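Notes follow the structure.
Every protein chain except one is present and positioned as in the full complex.
On to chain A.
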Amino acid sequence: MTDLAATDPLPKPKRDIAPILLPVALALLMIPLIGSTSSWLTLTAASLAMGMMIFIMASGLTLVFGLMDVLNFGHGAFIAVGAYVATLVFAPFAASVQADSLWINLAVLAPAALLSMAVSGALGLVVERVLILPVYGQHLKQILMTTGGLIVAEQTLYALWGPQIIPMPLPTSLRGSFILGDVAIAKYRVLAMLIGLAVFIAIQLVLNRTKLGLLIRAGVENREMVEALGYRIRRLFLGVFMTGSALAGLGGVMWALYREQVHASMSDDLTVLIFIVVIIGGLGSIGGCFIGAILVAMVANYGGFLVPKLALVSNILLMVAILMWRPRGLYAVTSR
């Protein structure tokens, strides 16, 4: 095979770093516009924390989109359910939540988060089997079914917990800020950043270092060929769907603590942001989702500070700008 001689130069894989530089450039661009360094640092920290929480909620959805081409408009239900389940743990242990010890606080927070993930994941199993399985490949029906499912979930939460907003106070040791010079960074935001980063690293390790991850990446790109190699992608999808639902539940707990309140329609505004993140990141791309979430949060925070009147449309403008630059998102994984 002479034309493929071993002397051919090895093609260097192209590293597409432009999307990674985008949030960095945006942050640097904001320094002179915001003026005060301490305000800029506070806003940047807030953006990163908010971005991490949105990433946690959106990561499962992007894989579901990419892997099975399923439009799940009911993803917000997992967020709300996760938050409500956490209140079940917080309420009887209110004294531990208000204790001054970090370890006692974590002894409530960790089981609450795990239980929320378990319940949201289990709900994901039911939703996939009951609502999504009958409408694979039918986008319009998927939208109708999952939107209907979201309404049913919200009304069920109203019926069980009532229409009032439920307070969800931050554990005492997570209140307050770290003071660095004249900059104050809220402790909870630092925790949110760390958890978001840990989730991102864990997903990347699974996707890049395990055979399961190989299958998911291959399935996002060409699920038909994965099946032709002998793998049951439906089972894989169910696993990804449940994991995505569980992560949405975790995101719900974190968001509820961030806002210090829970209500049944808490995910309505978030769902718009999550869809924007998934679209601008590129369907099925975890890296794109991560950068997209940070960008969306930055635009919301910087935009809200500089031009409050544009806050409502700023993320739509961001999406339009990114899609004009890269019509299939920051990192195109699928051909859709």
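To be clear about the criterion, a residue touches a chain if its C-beta (ideal position, glycine included) is under 8 Å from a C-beta of that chain, and two chains touch if they have at least 3 such contacts; residues count from 1.
Rule of thumb we're sticking to: contacts and distances are computed from a predicted model.
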| item | value |
| --- | --- |
| Protein name, per the UniProt record, of whichever chain is missing from view ("ABC transporter ATP-binding protein", "Sarcosine oxidase subunit beta", "Sulfoxide reductase catalytic subunit YedY" or "Acyl-CoA dehydrogenase") | "ABC transporter ATP-binding protein" |
| Of A:69, A:221 or A:268, the residue in touch with the unshown chain | A:221 |
| Missing-chain contacts mapped onto chain A | 1-6, 8, 10-11, 13-14, 211, 214-215, 217-218, 220-222, 224-233, 333 |
